[in-house]
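Below you'll find the structure I mean.
With one protein chain held back, the other chains of the complex are shown just where they sit.
Moving on to chain A:
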Amino acid sequence: MTLTDERRPTPAAPPADPATLKAATAKKRKKRRALFKRDRTLLIMVLPALLLTALFAYVPIVGNAIAFQDYSPYVGAFENPWVGFANFERVLADEAFWSAVRNTLTITAFQLVFFFPVPIMLAILLQGLLSPRVRSLFQSIVYLPHFLSWVIVISIFQQILGGAGLLNQFLRDNGIEAVNLMTQPDTFLILVTSQALWKDAGWGIIVFLAALSAIDPSQYEAAAMDGAGRLKRMWHITLPALRPIIILLLILRLGDSLTVGFEQLLLQRDAVGAGAAEVLDTFVYYSGIQNGDWSYAAAAGLIKGVISVILVLGANKLAHLFGEAGVYQKS
């Protein structure tokens, strides 16, 4: 990565003579200094954002060093004994950690099948069916839950499916034994996914609608003229138009495999129990913040973080292999 802008013309042929070379670098330096002086105001404007990012995004990375220490909050930062990989060995030997890994991956896989395709199907259903007015009303309704906090969403689910909720009122009135779905480990996977669907499936259609609106209607007309029916047109025009965005979102989701709705899970982990509802993030939270085993939790968090970065990079590589643009460009 070079510091100067690529649009600036570079000197044509590199001068061979060391004296001219020196003069050239001196000239370059002078130019950069002038540029710095010119853009001083711009740099001052960027400074607050830079400082906040450096402090709250980069400094904690260094703070991960405590994963290699036996950290105690009562001792100065550099006086904690270094223990090498002992914390990692403890984490990897911990059955609770592996249970959290299993739960995380199960939820990710389940949602990949039962959540991921829903916005695509909804967008296709919505496309071109309703009058613009009904369409925008529908969009207003289904986007709304995205902006509600997880606390509100789970509170609402609690009132519908919980022990004293609407469902059980109905069951009791009809003489059927009540069942509290909010504390059932067996059905928790379905519960978590339905909550995610309720909150975000509607919002998810927005990207697909954007992609659909970019399709030239005359393509459909031409296909219809050539005798393609409704399904054929969907298969040969609509789905190919959505392909890049589907692949992009799929990759992002795969790269994020180890993260499943942290707040959502944290809010329900106590009610359902660690057996079904402990995921990697809540595992880190409970072992570190709640139990005070700082180094241990930091080690678990670091394992998750490193694997996540590898997954993101790997998923992006995969996208390039498939000839898609991917999340970021190589350049």
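We adopt the following convention: contacts are C-beta pairs under 8 Å (C-beta built on N, C-alpha and C of every residue); 3 or more make two chains touch, one makes a residue touch a chain; residues count from 1.
Everything that follows uses one rule, which is that contacts and distances are computed from a predicted model.
The subunit not displayed here is recorded in UniProt as "ABC transporter permease", chosen from "Oxidoreductase", "ABC transporter permease", "Gluconate 2-dehydrogenase subunit 3 family protein" or "Cytochrome c oxidase subunit 2A".
When you scan A:Ala26, A:Ala109, A:Leu148 or A:Leu239 for touch with the missing chain, the hit is A:Leu148.
When the missing chain is restored to the complex, the residue among A:Ile160, A:Ile190 or A:Leu239 that touches it is A:Ile160.
Seen from chain A, the chain kept out of the figure touches residues 1-3, 5, 7-8, 32, 35-36, 38-39, 41-46, 48-50, 52-53, 55-64, 66, 73, 77, 122, 125-133, 135-136, 138-145, 147-152, 154-156, 158-160, 164-166, 169, 172-173, 198, 201-202, 206-207, 209-211, 213, 215, 217, 220-221, 224-225, 229-230, 262-263, 266-267, 270-271, 281, 284-285, 288-289, 294, 297-298, 301-302, 304-305, 308-309, 312, 328.
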